[in-house]
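Missing here is one protein chain; the remaining ones are kept as they sit in the complex.
Coming up: chain A.
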Amino acid sequence: MYAQMVKSTGHGVKPLDEMDPQERAFQERIDAGDKIEPKDWMPDGYRKNLIRQIGQHAHSEIVGQLPEGNWITRAPTLERKAILLAKVQDEAGHGLYLYCAAETLGVSRDELTRMLLDGKMKYSSIFNYPTLTWADMGAVGWLVDGAAIMNQVPLQRTSYGPYARAMVRICKEESFHQRQGFDIMMKMANGTDAQKKMAQDALNRFWFPSLMMFGPSDKDSVHSAQSMAWRIKMNTNDELRQKFVDQTVPQAEYLGLTVPDPDLRWNDETGQYDFSEPNWDEFFDVISGNGPCNTERLNTRKQAWDDGAWVRDGMLAHAAKRKSQGIAAQ
């Protein structure tokens, strides 16, 4: 997902009767559906795990602007350009909401940015794939934002208050992203033969990377079990991936496009689709830095940070000067 393979610090979930009274009271609040707020006591592991997860989520929103930003100047119409611009601006906003949520846990936004730029924190593997044609804008909105929604909707009920509230805002806006993507796909799929071919090609390239967004199977993972006990992860990766496939395949059929998986078929017994696993070697390769665009994405973020330094410095200097002159902002 936007946060993939977040490692927790625990070694499996501790039973309630082995916890000290403070930790036990904390777990009981979570089990009762209470929200944990910034100043409440929390176990170190909960705090660290959340910083990693929310930070990775925030970085994904920010880096996620790049593949689509690539097409703003080349959108086919002024209306499409305005829509894409609004979508990319939303992604920046989502990153900011999430950085703010992470900051309530005692890490600063600049520290998180530094860890991203130093390669110490990750962002979703999906943004290391290139966007080669305009149809990719459709596929990204439809599939990538669609996969993100699968994960983000349940996270509105997560145990950490600021994270849950950020998710509520994000989910409200995310639906626009998926619909505008599907709208592009409908236009392309019903267009000329060349346009339909572009739409199919975009689906071919983004299908398996979208399935990878949910991360490898974690049904036996102790990290996942701990995150689920803390309610900072609400479903297993496999559950969400299955739900995504079941929802998306009929949409592809509506578009008249073929999902690039020869083993995809409806299973009457399970009432779900059977489908092929993505290539997990490719996933591990991309997430460890060797995807098609990893270097370019990180360099772009570094350059943006460095190029913005004089603006940040200037604004701080201006604010300090006005303060010393006793001029309040209007």
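FYI, contacts are C-beta pairs under 8 Å (C-beta built on N, C-alpha and C of every residue); 3 or more make two chains touch, one makes a residue touch a chain; residues count from 1.
Methods note: contacts and distances are computed from a predicted model.
Asks: Identify the UniProt protein name of the omitted chain, choosing among "ATP synthase subunit a", "Arginine ABC transporter ATP-binding protein", "RnfABCDGE type electron transport complex subunit D" or "1,2-phenylacetyl-CoA epoxidase, subunit B".
Replies: Spelling it out: the chain absent from the display is recorded in UniProt as "1,2-phenylacetyl-CoA epoxidase, subunit B".
Asks: In the whole complex, not just what's shown, which of A:Ile72, A:Cys100 or A:Met186 touches the removed chain?
Replies: Of all options in A:Ile72, A:Cys100 or A:Met186, contact with the hidden chain holds for A:Cys100.
Asks: Which residue from A:Arg24, A:Arg47, A:Arg109 or A:Lys187 sits in contact with the chain not drawn here?
Replies: In the complete complex, the chain left out is touched by residue A:Arg109.
Asks: Pick out which of A:Glu23, A:Asp90 or A:Asp183 touches the chain that's been left out of the picture.
Replies: Per the contact definition at the top, the residue touching the missing chain is A:Asp90.
Asks: Since one chain isn't shown, list which residues of chain A touch it in the complete complex.
Replies: 37, 39-41, 86, 89-90, 93, 96-97, 100, 103, 108-110, 114, 117, 165-166, 169, 173, 302, 305-306, 309, 312-313, 315-316, 318-319, 322-323, 328-330
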